[in-house]
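Note that one protein chain of the assembly has been removed; the remaining protein chains are unaltered in position.
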Amino acid sequence: MIDRLPALPAADSPLAWVLALPLASAAVLALWRDGRGAAWANVLSTIATFVAALALLVAPPPPSRLFFVDSFNLYLVVLTAFVGMTTAWFSAAYLARGGEPAKLAPHHLRFYHAMFQAFLFTMLVALTANNTGVMWVAVEAATLTTVLMVSLYRTPEAIEAAWKYFILCSVGIGLALFGTILVYLAAQPVLGDGANAMAWTELMPRAAAFQPDLLNLAFVFVLVGYGTKVGLAPLHAWLPDAHAEGPTPISAVLSGLLLNVALYALLRFKMLISANGATLAPGPLLVLMGLSSLFVSGFMLYRRGDVKRLFAYSSIEHMGVIVFAFGIGGPLANFAALLHMAMHALTKSAVFFAVGLITQTAGTKRIADIRGLTVSHPALGWGLVVAVLTIAGMPPMGVFVSEFLMLGAAFARHPLLAVPLALGLLLAFGALLLRLQSLAFGPPSLAPGGNGPRGVTLLALLPMGLHLVLVLVAGVALPAVLAAWLRGIAEMLG
Amino acid sequence: MLIALALAVLPVLAVLGLAAGRFEGTHRLVALGCAVVSLVLLVAGAGHLLGGGPPPAMVLPFGLPGLGFHVRLDSLSALFMVVVDLPAAAAAFYTIGYASHLPERRRVTPFLPLFLFGMNAVLLADDAITFLMAWEFMSLASWLMVVSDHRLEENRAAGQVYLMMALFGTLCLLGAFAVLAGPAGAWDFATMRAAASGAAVAAVAPLALLGAGSKAGLAPLHVWLPLAHPAAPSPVSALMSGVMTKVALYALVRLLFDLVGRVPWEWGAVLMVIGSLSAVLGVMHALIQDDLKRLLAYSTVENIGIVAIGLGLALAFKDGGEPALAALALVGALYHIVNHATFKTLLFLAAGAVQAATGERRLSGLGGLLKRMPWTGTAALIGSLAIASLPPLNGFVSEWLILQALFKGPSLPPWAMKFGVPVVAAMLALSAALAAACFVRAYGIAFLGRPRSLAAAQAGQHPTPATMRWSMAALAFLCLLLGAIPVTVTDVLSAVVVPLAGGPFQVSADLGWPWLSPVGATRGSYSGTVLVLVGLALFAIVVVVAHAFGAPRARRAEAWDCGCPEGLLLPETQYTPQSFSQPQRRVFGSTLFAAVETIEMPEPGARPPARLSVRLIDPVWDGLYRPLFRAVAAIADRVNRLQSFTVRGYLLLMFATLVLMLLVVAWRQRS
Amino acid sequence: MSALLLQLGQILLVLALAPLLTGWVRLVKARVQGRIGPSPFQPYRDLRRLMLKEPLVGDSTSWLFRAAPYVTFSAVWLAACLVPTFAVGLPLAPAADLIALVALLAVARVWTALAGLDSGTAFGGLGASREMLIASLAEPAMLMATFSLSLVSGTTQPERIIAFVLSGGVGIEVSLGLALAALVMVAVAECGRIPIDNPATHLELTMVHEAMLLEYSGRHLALMELAGMVRLTLFLALIGGVFAPWGIAPAEAGPLSLLIGFGAFLAKSFALASALAVFETAIAKMRVFRYADFLGGALLLGLLATIFLYVSEAV
Partner (left out) sequence: MGAGQIAYDIAHLIGATVLMAGLQMLYQRRLFAVINTFVFQALALAAAAAWQAHVQDAPHLYVTAGVALVFKAMIVPFALHWLVEKLAIQRTVETALPIGWTMISGVGLVALSILLVLPVTANAAALTRESLALAMSVVLLGLLMMITRRNAVTQVIGFMALENGLILAAVSARGMPLVVEISVAFSVLVAMTLFGIFFFRIRERFDTLDLADLETYRGDRT
């Protein structure tokens, strides 16, 4: 019985550190005056968080009443901590370059760093929460922090984007809460009153006994609710604007991490549903949402003139593919989708790093105004080429492998479903290639060289390189440990 | 082991190429390295091909845990390694001299080794993931070289179309492999071979045709070839056209003959039809092109079509329980693959030399090059005669074999074959004859007569670099050799096809060495060797006798041209490419190629010649692809409205989704 | 040994006979048209005269222009050595079947066309273009005829076909008739006779084959002319041999049967030649763009020939 467990993890357990570090540093950074120093303090704290997350791998703590760690969320915690770290690094170098975000007043910068940490904190809480309510609160809080960061520039566009983001996600989150309550209602007769009926560790084993009809209703609400945050079409509207108008490092974490966290929440509920055999199969709904996201984003990509929006839509596309794969189900598809979550997080954030530097250098986000980067800025341009080709699923990168496995599983299990998937991928690929060629090739539109000292630019390029190397390694030689780990999770997902 | 080592060198070369920067020497070095590596691979492949022995296989500890990268070198792979690396070596060697002519050196040299790496890896792959990874990698590397001269809009467009078609092909192949692998995801070929069931074939065959066909350039998926091949620098176009298409055919053979046990004859028939269509369509378009490299690309479509005919026939025979004839058809197809790899590479290299010397790719700007570039001219002559399938060169032997197989086609029970095969044979014959016309035109206009432009007139002032000359000479010699000793080649090939065709077969069965007598001496026989010897003897006699009459030596004078006045015999009075192919355009009409002719007549009595200009569009492009793009654009416009809803609109969407799902649940709970 | 002698004999025979046959055609034609006409031996004299003349070569031409006559001639000659004329069982026969024969003739044609283009004049190009158009339809037609022959007789080897026909294994086949028709039409086209081309024309615009030779003179012209004559002989021998093989001497035959075979060959050749002459007089040359219809017809006939085979089999 979970009531006997302590509410919080023991102070000496790494989990406590993983959660406490961002919270504390958020508080500290909120008061830190000097912007430059704050940026690097930010980096240090994220490094510490990442180390703590790694420690979790070694010594996974026992579940507490509100928090727990299993292989699934551990995977995402490590990923989140890592990308958080590299993004903090990038943002430090990015701010040091001056340019676009220089118009930020010092207090805004302070606010920015504090919010960055707070954002990390909320995501980590959402991932490790053992309580559906806590998880919900955390996701909501993540929304609020990012809303503030999106509106950071105070431009009308930013305000509008944040407004859209806030309204849509609050409503979505409200629906998600209703779903959560329904799950409680389904569980309460079996698990009795109180926190039991909301604790994952208690819910999962007893899921079979729950009232299936309630679970059906619950899943619909959760799907629409958390699906909004995942950015599934047609609930995706907030995503491109939020990505486009906020500071680029934030776009990177939004795409790379927040979407994963929301997806994690969704998947937890799916696990519950599949654990209870009697419900309607959740698969078809997921497949449907996945395909609609894939195609909507695929077509949208052709009409994008704003480079950050372009890649925001590509995030929608990838989320669609992942959700599709989970909908197909089966160990192979789940494995592939889990792998793809990580690959997409790493690659997409790398893409946004590149895009950030490019927009900063070019002073514009309009694709039409940026041409021939490989000529004017070889390192940046070729970096973009590699990153985009990677996200487009070209070998020998990890994205290729995960997409290969997903398609393979789809073809093997439901060939007729695989055809639209393949077509959708082709569609999106065409658009990305079109934009990539006009960005990277052709007569250059920018003067060589850019703002900020060269060294800083290299420093800013390093995280991208790191991500791409990791993706490459995953593609060429996926570590056996990781594979085994993912297989385990895939089994859990059923 | 040797192979692995050689392959491992290639990425290093790529890095070197990246580092090369402005130093021309380094670029040359990389090219040389590529040449050496290809030679090594060539030797290794040939060694296994001739030496035989069990196929060496191993699993590299990379890729997905539990799967790894399976590699295996069986006789088929070995054969294709020869097919790939022989032209590759020539092209790379050629590049050493060509490096100074490369428009964007730094965007080519790094990717050339990677391209070679990809192609060889495809041949060695023994599981689906490795295969497709290498396959896509190959496309990627070649794409980078297609867009290497990236400032030209048309090249970027070509790159766009090319890579999209490549991905399309990959997706289709992926589907084929996935169906073979089954839900369990047994990706390695050995398991697939064992598990291949009749049910799966129904899905595999079409997917394989689409996948490999799009890469090989079978109609109507050929549109990217004439765009991409001219865009790339000549040595690369040579590799793409002469070699990469062969890799695609390898995929087809591997899937349909090896992995899938037995394909129903209908698919063979389909392949034959597609092949004959590609052959005729390809050559007809080649016949009317003005751009030399585009012409060559279209002729690739034709030759791939010929090979496809052979493969399809082999499938049909195999299913019809005639392994011997299947082997014959397959040998013919493989022979043609080898031949096309040699002469198409040769011709592209020659085109590169011409472009380097004159800066011209349009036939209408060339002429009289044989006098100015004797090496290139002679090599190109041999290549043209070979691709026009004239004896005693290699092109003829393979077409002869395929024709012989076709002539036995009606012996198959299905009536569709009885009536269809003659038609296919007619198409094949037609395409062969048209190919002759096409290359008479191409060669005659580019290399013979008098120069049609100043650049052409001044060609040959800078002699072609030795490396370029030698690589062309080597390929030309191969064209002769492969034609002169056909039996030796067919014996090697028939060893390769035994496991694929499902039966042993000696192509030169009963007459012995120099006589090629496939279905038995009574059936029909051919001997390139004898023809060469007797022909040379007669030629010698003729020459001797003709001069023995003691007539004076030939004297040079201005051409007569039915009494054209002195000095008025301008080069413009010669036939232009357009006027040469005008009869064919008239005859085969605007249906096959929407040709729009415009004639600009000078004033009566004015000096300038009348000009006939022709605009050509591939109807497949207009009929199939353009509408597709339009549709995508239209839908994109519609969908794009989603971007400009109000918040209320988005909420409405959310609300609708929710209510819809709830309705679904309600409905499902009822039922 | 004797086989080798026979082969040698044929090699010389076709060469020796070719001008005579051409002369014969001209003579018959003249007579039919009511002229006296030249002696059938006139071509020999013409050739000799040409051989002795000094050849002129256009100054823009390359070595190919001068090599072409030799290559063309030896290709045609080689082809002519391979078709059975008066005896079968020649040692060279297996070196090439009908397909290879077609290809050898193609070699000659291609070199001629290239030479035409190399002359660097308008007429050379004109001739080459038209010649290749004709060829691109004539060759397939001939191959289809071969196809139907091989379906009937199970071989593409002229000798074997003859043997098969002789063995009486074949009655009157519709398809054989069609194949014959196709072959004749092709022969007319290949030898540049009316209605496709007029060997005696002096109007440049109607020339096809002649247009390519305009720049040639002296021995080059002689070789080209002779090549044309040999080609005519070849086709007469082929048609005569395949469709009326009677009298041809079998392999390892005694002198008598050889003699008979020789006589039969001469008779057939001259008969066919006369027929050709009459035919040529009877009809007019057609416009360039009608070639396609004519030869396309031949192609279709060949195709029909194969199809008909099954019809006759099926019933």
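Order of writing sets the chain letters: A, B and C. Residues in each chain are counted from 1.
Heads up, the rule we're going with is that a residue touches a chain if its C-beta (ideal position, glycine included) is under 8 Å from a C-beta of that chain, and two chains touch if they have at least 3 such contacts.
Computed from a predicted model, the values in this text were never measured in an experiment.
S.K.: Just to confirm, in the complete assembly, which displayed chains does the hidden chain contact?
M.R.: The chain that is not shown touches these displayed chains: A, B.
S.K.: Among the options A:131, A:347 or A:390, which residue touches the chain absent from this view?
M.R.: Reading the full complex, the residue touching the unseen chain is A:131.
S.K.: Which of A:108, A:206, A:303 or A:487 touches the chain that is not shown?
M.R.: A:303
S.K.: In the whole complex, not just what's shown, which of A:156, A:205 or A:448 touches the removed chain?
M.R.: A:156
S.K.: Could you tell which one of A:62, A:98, A:194 or A:378 touches the chain left off the display?
M.R.: Looking across A:62, A:98, A:194 or A:378, the contact with the absent chain belongs to A:194.
S.K.: Have a look at B:15, B:634 or B:652 and name the one touching the chain we're not showing.
M.R.: Checking each option in B:15, B:634 or B:652, the one touching the absent chain turns out to be B:652.
S.K.: For chain A, enumerate the residues touching the unshown chain of the complex.
M.R.: Listed in rising order, the touching residues are 131, 133-134, 136-137, 140, 144, 147, 151, 154, 156-157, 159-160, 162-164, 166-167, 170-171, 173-175, 177-178, 180-182, 184-186, 188-189, 192-195, 197-198, 211, 213-214, 217, 240-241, 244, 303-306, 309, 366, 368.
S.K.: Please give every residue of chain B in contact with the chain that is not shown.
M.R.: 643-648, 651-652, 654-655, 658-659, 662-663, 665-666, 669
In the analysis below, only the chains that are shown with their structure count from here on.
S.K.: For chain A and chain B, let me know how many angstrom lie between their CA-based centres, rounded off.
M.R.: About 44 Å separates the centre of chain A from that of chain B.
S.K.: What's the distance between the Cα centroids of chain A and chain C, rounded to whole Å?
M.R.: Distance between chain centres: 78 Å.
S.K.: Whole-Å distance, chain B centre to chain C centre, using C-alpha means?
M.R.: That gives a centre separation of 35 Å.
S.K.: In the complex, go through chain B and note every residue touching chain A.
M.R.: 61-66, 128-129, 132-134, 136-137, 140, 147, 150-151, 153, 156, 159-160, 163-164, 167-168, 171, 174-175, 177-179, 181-183, 185, 187, 203, 632-633, 635-640, 642-643, 645, 647, 650-651, 653-654, 656-658, 661-662, 664-665, 668-669
S.K.: Considering the complex alone, what residue numbers of chain C touch chain B?
M.R.: 11, 51-66, 70-71, 73-75, 77-78, 81, 92, 94-100, 103-104, 106-107, 109-110, 113-114, 116-126, 128-130, 132-133, 135-140, 143-144, 147, 150-151, 154-157, 160, 204, 214-215, 218-220, 222-223, 288-289, 292, 299, 302-303, 306-307, 309-310
S.K.: Quick one: which bits of chain A touch chain B in the complex? Just the residue numbers, please.
M.R.: 163-164, 167-168, 171-172, 175, 213, 216-217, 220-221, 223-224, 228, 234-235, 237-238, 240, 280, 285, 296, 299-300, 302-303, 330, 332, 372, 374, 389, 394-396, 400-401, 404-405, 407-413, 415, 418, 422, 425-427, 429-430, 433-434, 437-438, 441-443, 476-480, 483-484
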